[in-house]
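Right, one structure below, let's go through it.
Not every chain of the complex is shown here; the ones you see sit where they belong.
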Amino acid sequence: MTSVSVIDSVSQAATTPDTPQPYRELGLAEDEYARIREILGRRPTEAELAMYSVMWSEHCSYKSSKVHLKYFGETTTEEMRAKMLAGIGENAGVVDIGDGWAVTFKAESHNHPSYVEPYQGAATGVGGIVRDIMAMGARPLAVLDSLRFGPADAPDTRRVLPGVVAGVGGYGNCLGLPNVGGEVVFDRTYAGNPLVNALCVGAMRAEDLHLAHASGVGNKIILFGASTGLDGIGGVSVLASESFDGDESAAGRKKLPSVQVGDPFTEKVLIECCLELFGRGIVVGIQDLGGAGLSCATSELASAGDGGMHIDLDRVPLRATGMTPAEILSSESQERMCAVVKPSDVDEFLAVCAKWDVQATEIGVVTDGDRLVIDWHGETVVDVPPRTVAHEGPVYQRPVQRPEKQDTLRANGSAALTRPSGAAELEQTLLRMIASPNLASRSWVTQQYDHYVRGNTVLAQPADTGVVRIDEETGRGVAIATDCNGRFCELDPYQGAQLALAESYRNVVVSGAEPVAVTNCLNFGAATDPGVMWQFQQAVRGLADGCVALGIPVTGGNVSFYNQTGDTAILPTPVIGVLGVLDDVRRRIPTGIGAEAGETLLLLGE
Amino acid sequence: MARVVVDVMPKPEILDPQGKAVAGALPRLGFTGVTEVRQGKRFELEVDDSVDDATLAKIAESFLANPVIEDWSVRRVEP
Amino acid sequence: MRIGVITFPGTLDDVDAARAVRFAGAEAVSLWHADEDLHGVDAVVVPGGFSYGDYLRCGAIARFAPVMTSVAEAARGGMPVLGICNGFQILCEAGLLPGALVRNAKLHFVCRDQWLRVENTSSAWSARYEPNAEILVPLKSGEGGYLADKSTLDELEAEGRVVFRYVGENPNGSARDIAGICSQNGRVVGLMPHPEHAIDPLTGPTDDGLGMFYSALDSLVAV
């Protein structure tokens, strides 16, 4: 492709203030665009516009949820915080589990990509959350997946479900991560908008915790892992077509798929490579490349650090020809990480990468000052205050309104339903219930996941909780469960979230573990719908208040809005993950009765 | 009766990990000079004469390939 | 006794295989795919996983690794070699065992606890079992269907080289329910199920898998 003849540099942007820019197509509102111009004191370059537009998206900036999520911080007491080594604001929450061990865990959604391309969408969802865990300095230990689909017999479920399950399994199995739990739920509101939430848990020695920041003037920025390609660029290809109108190849870019293809083998090798790098103590800071790719990695590292950053973008190894700076910055190519390394350690760093056959390239340096500057073949194409990109995006106080239909919905309770009378009807009801896709055995799904790999799985499907051993000597391990009942949440999002928390908490407790921390993946409809925002606000409050009652903190999570088909939003689905600790996994309590003759069955609670 | 071949290949801009792995392995096996490899699928179908080209295209597009990430082509061959 | 466990890029069950070797009372020695020799080990385990991502075909790329040249040579000299899952696939690709492993008949990856019958108790990796013993070990694979042409299958049966057979429903469409086979001299064994995941009831369904590792130790002492 020969299209890239003109580079929209910073100096060019300064002299051409009136060049029209496709900010709307990139998802920026009028006032957001105006604010970018105000921050920069000029119009943004194409590359800057690409960066701001992805980083200020709902997904990356949490612009509609931030005002509500604050409530987690406000309600977390010192006592709840005691064991928390990293919390909300980091790639993943980290808790101290004793004996010098720290555990990190986080959930993330990959809903829309999994609808478009079920296998790859789900696979790259697993890949992304695993990199989040690696970015904390941990070895990933296990994954869980929480799935929602339309009715089991709907034609589209037949397309989506097998692909999603194969993708979760295929990617996770290939990484050697046992799959130890999750959920599969069917409801018509998820037809056209399935939910694919993946959770990863990892462990490390507490002193090895790595945080994503670029500090130390003169330290090098190293990009390692896969090459950067055109996959997953999606909306940003609009830039090419807008600015080079009439150019055939540029117009072609407009149709780029926003789907990425995963390469689990590359990720597996990347994991082993990262662990060796951590072990040698030569990583100052590290960040995974997920949504928003290099835009996110560079601006977040720089923003969280104590200096500025200079990047030579033309050093990034590319998989496609003719990529523009904006495309390189927005590419969501998978299996990449970005590290900050002392100059004296660079050779050793590169040697470790070479051993694992992982491509690694020095692409920049930490500078003094407070700007993120990105050059392209000697011309500056980005010159921004990184905080304005990564952490000071727009914040919205969206209208919140309890839906009018809520009362009718609640009034229509189960009391009015007829009850089975007599043994025959009772039997019928029971048979119908156990045949229902939401209650039937999940072994069709779970048999496709490897829960044995690496030999540390102590409990997994069909147990209520996954239990994984961390330390073979002492038997120390963790228990983890995810839960959510969207129908309860629809009736009462506050209590629904608490029920999800309580269920997950109970599941962890019955395995014999002591719960220590909570994560979440909050899946909701459109943030622009006041009724949805009410559900969201209520769910956050319910969860936070529930956590106070139980005395364990929310250490992180993820928000996914705009899950709807036309005007129909999904059931509010705040998936809650609870993490527990066992001093010795040999004392785990397996699920099920009848292991020994003569057992006594007791019912606890009301 | 006719024999039909449907080729399904990953789109050029899409990562092809399998092709990459094959290309990476060849030099290690002592084969040099292969600069790129892409790996796709080949389907061989036996079809009744009632099946027209439009139907074959639809089968390829809606079922054998995922057009989001794959290109496809259909051709009838001598049996 | 020193038993080598090979790690290829993408190998996953190497830690488990090494653990099983230790549980059986031997020393586990890690071998790297790029090693030119076997560091003086007495036996070798080629463990499971997804070597090179299982791209192209399971085991197709790994069999060309430098270490495999030494393994082939040692196997011809009578060294006990065990291929588990991906390791079985690699041994077949390398021609150390006949036949091939193909996609499961139902096309899905299958992970489940699987009963096997031990049909040959004279191989280097099965001598500890009682004849026709039934053992329960995990099976976890997507391409575990064993195939060979009819004459090869007949020959395997006639020579008693089917070491393990699936009991109950065939999980993957393997010809004649074959789960594992051995070489003519009985020193090289490959199987799809995972004995190294059945060494401790805490993390596996049973400890039935340990017998394979004890067998290898017996066979080394006997030599």
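Going in written order, the chains are labelled A, B and C, and every chain counts its residues from 1.
Keep this in mind: a contact is a pair of C-beta atoms (placed from the backbone, for glycine too) under 8 Å apart; a residue touches a chain by one contact, two chains touch by 3 or more.
Bear in mind that the values here come from a model prediction, so they are computed numbers and not experimental data.
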Overall stoichiometry - one representative per chain kind is placed in view: A x1, B x2, C x1
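The rule we apply is simple: only the chains that are shown with their structure count from here on.
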Separation of mean Cα positions, chain C and chain B [Å, integer]: 34
CA centroid of chain A to CA centroid of chain C, Å: 37
Two or more partner chains touched - positions in chain C: 52-53, 55
Multi-partner residues of chain B (each touching 2 or more other chains): 17, 21
Touching residues (chain side chain B, partner chain C) in the complex: 17-18, 21-22, 25, 28-29, 39
Parts of chain C lying in touch with chain B, wherever the complex brings them together: 52-53, 55-56, 61, 64
Chain B to chain A touching residues, read off their complex: 10-11, 13-17, 20-21, 66, 68-69
